[in-house]
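Apart from one protein chain that is not included, each protein chain of the complex appears where it belongs.
So, subunit A:
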Amino acid sequence: MTRRVSLIKNLDWWTILLYALLVFLGWINIYAAVFNEEHQSIFDISQRYGKQLMWIGAAAVLAIVILIVESKFYSAFAYPTYIFMLILLVAVLVLGRDIKGAKSWFELGPIRFQPAEFAKFATCLAISRYVTQYNFKIHKIKSLFISGLILFTPMALIVLQGDAGSALVYSVFLLVLYREGLSGIVLFLAFIAALLFVFTLLWPKFTVLLILVCTSLIVSKAYGLKWSAFVKAIMMLASGFALVWLVAKGLKIDVSNYLILIISLGLSAVPFLVHTYKNKLKNVAWAIFIVFGSIFYTFSVGYIFENILEVHQRTRINELLGIESDPYGAGYNVAQSKIAIGSGGFAGKGFLNGTQTKFKFVPEQSTDFIFCTVGEEWGFLGSSFVLILLLTLILRLLFLAERQRSAFSRVYGYGVACILFFHLAINVGMTIGLAPVIGIPLPFFSYGGSSLWSFTILLFIFLRLDANRLELLR
């Protein structure tokens, strides 16, 4: 009895309250999104809101079961759960059902089930377990390699299912690893890489390269390159460029400025490297290395974009960056979504009064684009409220994670917070045109049993761990 009492006492009720509030608001908006005058009863299970009510009931039962289980169980069974989920992910590739181009659903009679959703908590458990093992050292290649493997395996399987969006979620574990000591440079590089990716697609190759060169020169100067060397470097580069250009003209070879710049860079790099080596300018060497790495990277971005990404993924990114604009075709969802949200104004049109909703302009209104309904019917006030509510929950989770005595619980808590954040960022970002269209659900809001249950499991395992935060789990 005392154990039960202490469980109830030690549970973080604030989080549970936030969770309940979000699920309730989500349901309200699903009701509005699919509202239909012929079926007004909220229990009508032929309608999505009726079904969602069932899923919510089941989620509550699930939450209670999770809380009853011993917290040691979760760390002890982290690997078996992970392996089991991997098996399911493989099985769905064979036995799954094709829905909208993705083979990611099991179908058991009337119930559909998406293992990719549940792989999230299993992977989160496994990585928490691995990172907190004795022999784990964040800067050892082997440790990094194995943690990479733990994340990459489910990711690859999900990509194979044709659901690239759900796979991207796993990239957010980079933040978790950062908290556990991964160098900040990795985060910085990831940021630079993202920036370069965008620039490469937006601007001509020559411009991007020129910016890179200039930046690296300025960085080198800042890190101790003398003025004389700096001027020399620029002279060298300029004369190299002029030389190659003249030669090309003389021989009547048709080469682009881009190629000339690369060749002259290659030529001038040799004496430059010698100079830095002689003067032991370690930071400058780094800068040069990064420049050439970036050049290689911009090449591969172009290649990946044209050859590996699928057409719809390419057009979605092009739409986002404004390279293509086709409000009737590829950009239809986002254009309609922005109109719906934009028309909400300050206070919204009111519950069930969304005209965009009623005209069914926005596709996937109750699943991936549920935030439109929030934006249209509750306006800036309502959508900000929802955002702040979700942010509060996520920050609360970070706070709870830090107070854990056991490292396992802490890493897991970070994992939960980061996964929730990724979903929030991508889902809301896509509805307001700040992120590419990637079909992943808004936590607790989007219609669907699989996603609601998966977030519930994710969250309540952490709450269970948190209830025993003073214990040391191994």
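Simple rule for what comes next: a residue touches a chain if its C-beta (ideal position, glycine included) is under 8 Å from a C-beta of that chain, and two chains touch if they have at least 3 such contacts; residues count from 1.
FYI, contacts and distances are computed from a predicted model.
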Protein name as given in UniProt for the chain not displayed, "1,2-phenylacetyl-CoA epoxidase subunit PaaD", "Penicillin-binding protein 2", "Aspartate aminotransferase family protein" or "ABC-type spermidine/putrescine transport system permease subunit I": "Penicillin-binding protein 2"
Touching residue (missing chain; options A:Leu175, A:Val244 or A:Leu265): A:Leu175
Selected from A:Glu70, A:Glu107 or A:Glu402 as touching the chain missing from the view: A:Glu402
Per the touch definition above, residue among A:Val92, A:Val428, A:Leu442 or A:Leu465 touching the missing chain: A:Val428
Hidden partner chain, residues of subunit A it touches: 37, 175, 178-181, 184, 327-328, 338-339, 341-346, 355, 358-359, 361, 375, 379-380, 383-384, 387-388, 390-391, 394-395, 398-399, 401-402, 407, 410, 414, 417-418, 421, 424-425, 428-429, 432-434
